[in-house]
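Every protein chain but one is kept in place in this view of the complex.
A and B are the chain letters, set down in written order, and residue numbers restart from 1 in every chain.
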Amino acid sequence: MDQIVLQILNGLDKGSAYALIALGLTLIFGTLGVVNFAHGALFMLGAFCAVTLSRILSLSHTILDETKKDFLGNPLKVEVPYVKDWFGEAAGAAIIDWSVPLALLFTVPVMIGIGVIMERGLIKHFYKRPHADQILVTFGLAIVLQEIVKYYFGANQIPMNAPQAFFGSFDFGAMIGMDPGAVIYPYWRIIYFCFAAVLIAGVFAFLQFTTFGMVVRAGMADRETVGLLGINIDRRFTIMFGIAAAVAGLAGVMYTPINPPNYHMGMDFLVISFVVVVVGGMGSLPGAILAGLLLGVLESFASMRQVLEIMPGINQVVIYLAAIIILLTRPRGLMGRKGVMED
Amino acid sequence: MLGLNKKDASLLLMVAALVAFAPILLNPFPEASALAQFNAGYPDLMQRFVIFGIFAVGFNILFGLTGYLSFGHAAFLGAGSYAGVWMMKLLTVNVIPAILISTVVAGLFSILIGFISLRRSGIYFSILTLAFAQMSFALAASVLTPITGGETGLNLALDDPRILEGGNTTGNIPAPNFFGLEMGDSLQLNVAGWLWTFNVGYYLAGVVLIIAFYTAIRIFRSPFGLMLRAIKSNQHRLGFTGLNTRPYMLACFVISGMYAGLAGGLMVAMDPLAGAERMQWTASGEVVLMTILGGIGTLIGPVLGAGLIKYFENIFSKINSNLLHEWFAFLPDGLEDFVVTIIYPFVGKGWHLTLGLMFMGVIIFLPGGLVELGQRIRRVFSKKDANQHTKPAE
Partner (left out) sequence: MGILEVKDVGKRFGGLQALSDVHLNVMENTCHAIIGPNGAGKSTLLNCLIGKLIPDTGSVMFQGQSVLGRSPFEINQMGISRVFQTPEIFGDLTVMENMLIPILAKRDGAFEMNGWSKLASQKDVNEYAEKMLEDMNLVDKRNMHSASMSRGDKRRLEIAMCLSQDPSLLLLDEPTAGMARADTNNTIDLLKQIKEERDITIAIIEHDMHVVFSLADRITVLAQGTPLVEDTPENIKGHPKVKEAYLGETA
């Protein structure tokens, strides 16, 4: 029992990362009809927004600290971050400590900007081209973006820390009335899951309850008609692209303490996200979320020792296997609509 | 000639001539000159040119003719490589059985994957092949370690059985050979400062490329090829024309997979080592890049694309900042640093960036790739043809 709870929890944080990327992919596909292979790169860019912010915050200058001496008796050189100068010792330290959550604020405008530039500058010209061309040009873009990041940040993983307040784990099992110590779970992962849930709920609420969202949903269903009603659907779709980029970026920011970012993390996540989108049903937002979480949990169950003893290596392939089976038995995915991407 | 029309025959002859004289053509700079590092005429790189040429020609049979974009072709190349190494371990280090078995194994593997993936088309087909390739990669790197050598890869060992050769005799791991001619053997000619290397392995691969290229021409020009192009053009109409497209697609997929296996077999014939990273989907992405850069759906395009990318990978990536400073030393200091700073991200380790940009540029501005570029240039120069109606590239 405790094993099952633990595996579900383990699956949920990874699954919610899948779900967030897949959500953005589906938004872009549903609204613009574009298959965006650069979406993984947006996730990666988000993660590197966090890296950038934490570097900016740690910018420091050197002063001589008279109170401390090195072993020769000279005053010790100490690096003091500028933020500590400006906000004082305690507040400055707190700001540096909280750089990952702070990066969320920083990432939103940056990612929306990147998304809008991408859509206006490149994707716009590919609406009428075949899907294969869209895949290829965004694939090229993904290579370019990841190489730029590699140039500035190097090829190595960059460790990032969650705020100290969220270090460590807590006893989730005891909270739901199981034996203490049975299900120990790190704080940050549960925060990631909650964050993802809030973000997803936010996107859905935005689409469901605002006029903007209503128009976008109408546009997803029938772009031409909405255009004929005299609504500038293109501009709204551009903004949707920005939002999708921001969602991917935020998912990337929050994922940094779980998995140190490197330049090719986007490609790694991209493949799985596409599988998620297809399993969920191309163009279905709830499908993307559901499939993301399900596949995350499935993967984590397949990594259990008991399962691996029976079927070695299953944890590596279970997602793909599930995708193949679903695609062959339910061609539209779990919640796909009729007529989307069918030839 | 050989059942080809004049145009195709001259294309084939051109490829044959290029292959034959590549060791000379690709070494335009004398050995001692500063530009010698841009020479591509060394065996290792030339082998890669032709092997990836074969891979891309095969990929183009699928993507260029039918428009089905597979992201899983590296899996066939990998499967072929493993099969080739095993053949050399078990039977003989003669490369012929290894190359044959690579092709066959890749063919069988592609029947399996193709049969399932081809139930869907468009983006779903791409995702299915992608999923299969990633699965093969993950399995090859982990569970199948006894067969694939896992992360370290599979290579020859001293105590391999090598049944046909009666096991180990010399105390050294024997080198792959073609009836006694070792793949690594080369004839070096030093002519007035130019160094030309004629390598056995390269010429073996080159002959295979010419045969593969000839086969591709025959497929392109056959009724079978016409049906495949019809699938790309209008599958709906083709159904109502009374043609069951499934067996045609599967045959095409398998042929294309066998080309990939052939390339994999040649790779291990040159260097008997097969690793799982060869199967990763980014490796499949590379062959897509080659085909598109060269010119999709054209005969010669994939070969050009493969050559270009491999040249970039090996030569462009050698340029470092010292070299750049040397080149731009004639500029005033400040300007020199500035120019070097601008160029540096695009060369050396950053050559992938150039590749990505080039690729995007090709898709946006030049969907026909290098071949289209060549046609456009020719059209500019020959005013006579300017008014003629251009035939679609075949």
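Note that a residue touches a chain if its C-beta (ideal position, glycine included) is under 8 Å from a C-beta of that chain, and two chains touch if they have at least 3 such contacts.
From a predicted model like this one, the values you see are computed outputs, not experimental measurements.
Within the full complex, the chain left out of the display is in contact with B. Considering the whole complex, the residue from B:33, B:241, B:321 or B:382 that touches the absent chain is B:241. Although one chain is not drawn, the whole complex shows that of B:12, B:227, B:276 or B:299 it is B:227 that touches it.
Mapped onto subunit B, the footprint of the missing chain covers residues 3, 5, 218-219, 221-227, 229-230, 232-234, 236-245, 247-248, 251, 255, 389, 391-392.
The working rule: only the chains that are shown with their structure count from here on.
In this assembly, the C-alpha centroid of subunit A lies 35 Å from the C-alpha centroid of subunit B.
On the subunit A side of its complex with subunit B, the touching residues are 35, 122, 125, 130-133, 135-137, 139-144, 147-148, 150-151, 267, 271, 274-275, 278, 282, 312-313, 316-317, 320-321, 323-324, 327-328, 331, 341, 343.
Taken together, the subunit B residues at the contact with subunit A in this complex read 67, 69, 116, 119-124, 126-128, 130-132, 134-135, 138-139, 141-144, 235-236, 281-282, 285, 288, 292, 345, 350, 352-353, 355-357, 359-360, 363-364, 367.
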